[in-house]
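Apart from one protein chain that is not included, each protein chain of the complex appears where it belongs.
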Amino acid sequence: MNREIALELKNLVFSYRPESILIEQMNLALFKGEAAALVGPNGAGKTTLGKLMAGILKPSSGQLIIFGEEGKTLPLHRIAQRVGYCFQNPEHQLLAVSVEDEIAFGLKYRSAGQDHISRVTESLLKLFEIERLRKAFPLNLSWGEKRRVVLAASLALDPEFIILDEPTNGLDDEQIETLNRVLGGLHERGIGVLLISHNQSFVEINAQRILQMEEGKIVNDYCL
Amino acid sequence: MSMTTAFSLDPRTKLFLVACLSSCAVITTHWAFLSGLWVVSILLLLVFGISPWDMMKKIRLLLYMVIFIAMMQSIFISAGQALITIGNISLMTTGGLLMAMEFVFRMLIIVCSAGILSTSNSREIIQGLIQLKLPYELAFMASLGIRFIPVFAEELRNTMTAVQLRGIDIRVLPWRQKIEVMTGLFQPVVAGAIIKSRSLAMSIEMRGFRAYPTRSSYLLLKYERKDYVVMICSGLLTAILMFGYFFWFQA
Partner (left out) sequence: MQKMLAVEARALSFRYQGQHTLVLDKVNFNLEQGKIAAITGLSGCGKSTLGYCLSGVIPRLIKGDFSGEVNLQGRVGIVFQDPDTQIFLPTVEDELAFGPENLCLAREEIREIISCNLELIGLKELRTENPATLSGGQKQLVALSGVLTLSPDILVLDEPLSQLDNSAKDRVKSILLGLKEEGKTLIIMEHDKKNLLLADQIWCLERGRLFQLPASGEVNQGE
């Protein structure tokens, strides 16, 4: 089986302070089109690892390779065009004054054509069932709605891989159903996903590979 | 994760020290004296275990602003000899330059003072103010007000990360779009900071803040001998310096 690597960590170490290392000597490869889940107890370093892989945090030492390129030197905006990331707290990622603008934001400033923008925006509004909210001020939405808007906005860039930090947080069952459907669709289109989640049933539905993390290390890596 | 220093003093002692330092900086106007004070405050930073270099790096942006203001002052104050002139307009004068240097040194001393205070965490400073008989509401409000600055800074940092996560490099955008993005971001960033502060205020209120006119405290500060020593020394030194300043420089 010949699988191409999307994201790869080589001997990666991360710490804010030398005395407390958050990620220890990690070697890990995520493959194109793969649906993986990062699970583990609170404070294990899951979010930190996710942010490292998305280029938001830079490793203290070791290598991060993103689609064959050295991640340390790639600027975040370049990484983001291939690897999407959604924060645990959606409020950190809301940038526009309406849901519509929010989804169109990334495309608009990368000089995409107006037709293309509206086509993408419409399809994402529909996909996430948020058409009725198109004019709403994103910060005034409920938590679950904010999450969907942020995910939609990330997908507008058409990334090849996407990392979601606790995507089911604050979503009700119906919205988790919608999310499952969206993730299924991404999988079919060959887009890789890394889910950071506590929600076991959600992980079981959406991931084929489980990475279990404890105290800054991957302690278990298996396929479902 | 409080910063451990070899020289751990009561926050009130630090407040006193900073008060001495900044009143010297405000009262005096001679650049030579001020530069001496600045050296003293750098030495104090070292004593408190802060690297002045790291600190200057952190506040680089502020420094640029200070230097810019200093140059503006220099342009508009036409005292002394003109150093650089374009036609009839003197761009820099000796008077202006001295004035600017005073201003820069004063700002640097104040920044160093803030550095000294930052070796105590916010709760300790609040407690210091309370034990100095400041009403507790005021002490907490002041600290929350100051906290708004890092909240806002974090909000801004998060937002810039979020912009890049949308695949946008703001530096390469044409100016018109750059301004468009920045002004567009203004509303969510400010709204976000306000919403956050309001939620925090709500949580504080619901945890019984201001339920009673007084409030007990888990943290209790006690002066030790070294605190008295430092305070007496710095008080005396300040008095001597002031006396010397008025005697020598103003005579």
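Just so it is clear, A and B label the chains in written order, and each chain counts residues from 1 on its own.
The definition used in the following text is that contacts are C-beta pairs under 8 Å (C-beta built on N, C-alpha and C of every residue); 3 or more make two chains touch, one makes a residue touch a chain.
In this text, all values refer to a predicted model and were calculated from it rather than measured experimentally.
Taking the whole complex into account, chain A touches the unshown chain at residues 16, 40-44, 46-47, 88-89, 91, 141-145, 166, 169-175, 198, 200. Listed for chain B, the residues touching the missing chain in the whole complex are 1-2, 121-123, 144, 147, 196, 199-212, 214-220.
Here, only the chains that are shown with their structure count from here on.
On the chain A side of its complex with chain B, the touching residues are 54, 56, 75-78, 80-81, 84-85, 87, 91-97, 105-106, 109-110, 138-139, 153-154, 157. For chain B in complex with chain A, the touching residues are 158-159, 161-169, 173, 177, 181, 184-185, 187-188, 191-192, 195.
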